[in-house]
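Note that this complex is displayed minus one protein chain, with the remaining chains in position.
Up next, chain A:
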Amino acid sequence: MARVLVGVKRVIDYAVKIRVKPDHSGVVTDGVKHSMNPFCEIAVEEAVRLKEKKVIKEVVAVSCGPQQVQETIRTALAMGADRGIHVEVSGKDYEALGPLQVSKILAALAKKEEAKMVILGKQAIDDDCNQTGQMTAALLDWPQGTFASEVAVEGDTVKVVREIDGGLETIKINLPAVVTADLRLNTPRYATLPNIMKAKKKKIAKVKPADLGVDLTSRVEVLRVDEPPQRQAGGSGTGVESEECTDTQEGLCLGDGPNQGGPVSHGDWDKPEPEPGPEPLCVCDPAPPVSTESEQWDTVL
C-alpha cells in the first residue's frame, strides 16, 4: 500500500533576527535557534492526515544535512511520521547544498522507497528557492501539484487546488506525484507529549548521498551575502497640503518625521522595509484568493 515521502528542512527559526557573517560569506548559524521550515510542517501535517484517512499507509520523513537535522526528523516523527531517513551531508557539501542536489536525493529515495507521493513545503524560508518540488518531479518524470491549498486523493489520481496569481486553480494529476504545500493547506498539529515520547522509539535510518548515486557538486557559487538596505526614515517635504496628501505618496507628507508615534505595538518585530522576504505564518498574510469561475479539470502529463 501507499507510502509517502515527506521532505523536512532544518532552517533558522522564523522569529530569529538574521545576522550576516562579518566576512559576508553567509549568515550566522552557530548558536542560532533552528526549527523545521514552516511549510515543511504543513507538508508533514498533510501526510499524517492522509495516513489518518487511511489513504496511505506509511509516512517517511527525510532530511539532508549534518547530525542536527535529526532533531527536525524527530519533530516530524512526533507529529505522526512513522520513520525517518537522515541523509548525511556535512561541511562544505552542506553549505553548498541546494534544490538541485536535494531533488536528486529525494528522487533517488522516492524510487528506493517506492513512494506513491512526495510531499514537500513549497519553499524554504531561508533561501526562498521554490524549486525542489518542481525539480524532483522533473527528475522522476512525475506530475506535480505545487502551491497546494487542498489535496484530495481519489483512487489513482490526486485533485490539487493550487493558489496561483489569478486565483485558485484545480488540477487532477496521476499518482505517483509530487505535491508542494502552501500556507493555507492546513494548520499543523502540536507535537503532543505522548507523541514526543513515542517518537523516541521510531527509527531514523542513516544514508549517504553516494549510496544513492547522487553527486553533490554545486553549480552555484555564492559570491557575497549582504543585509537588505536599512530602513530609511521618512522625509519632510514641502508643498503638499494635507488634503491632497494620500498615504501612497512616498514619505513626502507634511509632518512625517523619524520615529513618529512612539513604540510599535507589542510583539511586532522591526523589519527593514521593503521586505519581500521570508514567509512566517502570519496574521497579516493576504486573504486567500477568490476562486475563479473556470475550474478546470486537467489530467496533467
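Points to keep in mind about this one:
As a convention for this text, a residue touches a chain if its C-beta (ideal position, glycine included) is under 8 Å from a C-beta of that chain, and two chains touch if they have at least 3 such contacts; residues count from 1.
Here, contacts and distances are computed from a predicted model.
Missing from the rendering is one chain, named in UniProt as "Short-chain specific acyl-CoA dehydrogenase, mitochondrial" (options: "Exosome complex component RRP45", "Glycosylphosphatidylinositol anchor attachment 1 protein", "Short-chain specific acyl-CoA dehydrogenase, mitochondrial" or "Signal peptidase complex catalytic subunit SEC11").
For the chain missing from the display, the contacting residue among A:S35, A:S63, A:Q123 or A:Q144 is A:S35, taking the whole complex into account. The residue from A:M197, A:A210 or A:V225 that touches the chain not shown here is A:M197.
Interface note for the absent chain: among A:E52, A:E71, A:D128 or A:D211, the touching residue is A:E71. Against the chain not displayed here, chain A makes contact via residues 35, 71, 74-75, 78, 190-194, 196-197, 199-200, 259, 262-267, 270.
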